[in-house]
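All protein chains but one are shown in place.
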Amino acid sequence: MAVDLDQFKQIFFEESFEGLETMETGLLGMTDGETNLDIVNDIFRAAHSIKGGSATFGFTAVASFTHVMEGLLDEMREGKRQADQTVINILLESVDEIRTLMTAYQNREDPDTDQAQLLQQKLEAIFGGSGNTAAAPEKESANKSEAAEENRLLGWHIEFTPHDNLLITGNDPALLLSELAYLGKMTMVMEDGALPPFTEMNPERCYLRWKIDLLGVNDEGTDAAQTEEAQIREIFEWVEDECDLVVKGIYPERKASDRRAGDRRQPGQLEDRRQSDRRTGPRRPDDKAPAAQPTTIRVDTNRIDALIDMVGELVITQSMLGQLGEDFDMSKLSRLKEGLEELERNSREIQDAVMKVRMQPISFAFNRFPRMVHDLSQKLGKKIRLELVGEDTEMDKTVMEKINDPLVHLVRNSLDHGLETPDKRIAKGKDEEGVVCLKAYHQGGSIVVEVSDDGNGLDRNKLFAKGVERGLIKETDVLTDEQIYMLLFAAGFSTAETLSDISGRGVGLDVVRRNIESLGGNVDVRSVLGEGTVFTIRLPLTLAVLDGQLLKVDGQTYVLPLNSIIESLQIDPNAISSLAGDAEVYQLRDAYIPMVSLSELFATGEEKPRGEEKHCALLVIVEWADKRIGLMVDDLLGQQQVVIKSLETNYERVPGLSGATILGDGTVSLILDISGIIEMSTRVREQAMNTRRATGKRNRVA
Amino acid sequence: MAKILIVDDMASMRKMVAFTLEGAGHTVVQAEDGDIALKIAREQSGFGLVITDVNMPNMDGITLTGELRKLPSLKFTPILLLTTEAGTDKKMEGKAAGATGWLVKPFDPDKLLMTIKKVLR
């Protein structure tokens, strides 16, 4: 029977990665020199499951590597070995290695086993080299079985005497005997001499014995002469201790009873089973083109139950409305309205519930940090304690996946630049152990994640000087602390006096900021010199739905994220002033706000003679990362929640758009990306300025 | 065709075994740990076979085997252990607890079906 194992492999990968996390957390929880048996057992069990599964699914490199690792863990479990730092570190490395191998298998690549072999040697060195002894006798006995080819074998004589407790183990003599019939033509004699008188008989016991000859060819064409003793032994493997078994070869010259083949070779028997395991077991991953791996999510069954309840309510509402529609007249109008309200409530609840399905505790993202802090603090020679707060705070899975890298970056930054070395800390009168804290909580419709440390804090003057040096600001600029701190997020800014390989070379924080903003979030930083720094990330709870303002430009309906809108107003022509020709700004109270024409930016309008194009009636003031622009639109329509669909699924990313949605009438409407639009319009302005500057120069020359 | 109880905390293994057995026409009940398995075994009857992993948190497969054997309905029902233990210790422990036999990982669907033929009445 051919069974496609792929679907189970995917589950297995997820389980294994979880198992690896358990191992890692356990290892990090073991303090130097102290072996906590519960933890060791957990780690052992995880390793063992990974070993068994990977062998079954054909991930041989993982299986053999885990096997060696398991040996070491087993010694710890039995108390033969203490968990000192060397052992913990090498086990942590092993966890990484398994993860690497597993990832390779998941991507259907051939795993690179060089590193695994190196580690395996290290493990074996600690383990006293006893980890790989299993391989040796296997080869030896393989030779032996070849030597067994002495005389021409005709078949087998078997005597099977069950002990009277054989039935209680769930084994059945009849089934065992019918298995034998597959190995050759079988003749059998049952002896019931031990059968007690009927009244004394215990039906739970077995009183019979059998003498069987396998000789000749059976109906399936199997010749008993080709059958190996091990095949026979294997059938009786489970009842070895519950029966007396004699297996003898039948040879042409001598009588079967002269041979003592039956009680000869325990090792041979083991060896043959191993060979059969090898035949049926590990397979190489097939070399199909890598298909996109579907991602899965684990959902609390309560949430699914709640969802099912709500769908039940929806069905009731639907049938109620259906009945109402059968013979509707105006007298039933109020019931119709009630029904529609009910329907709206149902849909909203279902939407909320479906969104919750995607919500995962942030601990999934936090879990990697204990390891990272452990490794990096050793590398940096700093003493660091990691505190995690609000690990149960839930966020959308897609947001979480994307926030991982920014978080890693910020934590690395704190470890590397924020926290001081123990001697510096002591000199300052601080505890020699520094603290990095990751904290998550909900605030309004956002999730807030803080990365804080009690390190050196940001030095305003240094940052300022650096900003001037990098040409980001002028010496004469007057900046608030906040503005100076935000310099950290400017491209190409680095404050570390010695660059390390930990938080990179000043590439990074600008990328962090961009990543977070692309998720619709923002990041800011607060700091007190000498006391510490706090980075605060704010993100929307979910990326899948958006509260939107519908608007019209050139007959097309667009969706604008509601939370980016500051205000909208009728355009007063007197408030428009032209800056440097093309660019126009709108005077709103004390501020001048750049005006952006979506029609021009998106080139959706018909070509109009110059001077006539500004016919838009409304200006929507939007804000993004402290920048404000005014979008010129033809009309504002309603506000509604929309489900975000990616344009990249079947097309590609489009500048100025964050996606699309499907409106109530089934048409597609595009969702505006404010940050993208600001970027585009800035570029257009710069371009226009450059051209003008260029032409201006030319004019002067002429 | 038999009704089979399969116990394994690893969903991948459990589902693979279940899928294989269902494909061969058996009815499969899945339990993700020993406690659930015991509960199912007490509430339902007619199991023709129990397959349990050895290596599970809380209650391992060997303890579970011992508990299952105490139930009248499962007194003679074959119980197979899923094990990776190369050594004989676990197997003997399992036998002592009342297991019928064992299935050594790695195994593939074919081997699984071959093996259960040995115990299914």
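We just call them A and B in the order they show up, numbering each chain from 1.
The working rule: contacts are C-beta pairs under 8 Å (C-beta built on N, C-alpha and C of every residue); 3 or more make two chains touch, one makes a residue touch a chain.
Keep this in mind: contacts and distances are computed from a predicted model.
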Q | Undepicted complex member, UniProt protein name, chosen from "Spermidine/putrescine import ATP-binding protein PotA", "Glycerol-3-phosphate ABC transporter permease", "Tol-Pal system protein TolB" or "Chemotaxis protein CheW" | A | "Chemotaxis protein CheW"
Q: May I ask you to name the displayed chains that the omitted chain touches in the full complex?
A: A
Q.
Which parts of chain A face the unshown chain closely enough to count as touching?
A. 292, 556, 601-604, 645-647, 649-652, 654-657, 660, 662, 666-670, 680, 683-684, 686-687, 690-691, 693
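We adopt the following convention: only the chains that are shown with their structure count from here on.
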**Q.** chain A-chain B separation of Cα centroids, rounded to whole Å
**A.** 30
Q: Using the touch rule from the top, collect the residues of chain B that touch chain A in their complex.
A: 9-13, 15-16, 19-20, 23-24, 55-57, 69, 75-79, 82, 84, 86, 92, 95, 98-102, 104-111, 113, 117-121
Q: Mind listing the chain A positions that touch chain B in their complex?
A: 1, 3, 5, 7-9, 11-12, 15, 42, 45, 48-49, 51-53, 55-58, 63, 134, 167-172, 175-176, 179, 204, 235, 237-238, 241, 273, 277, 280-283
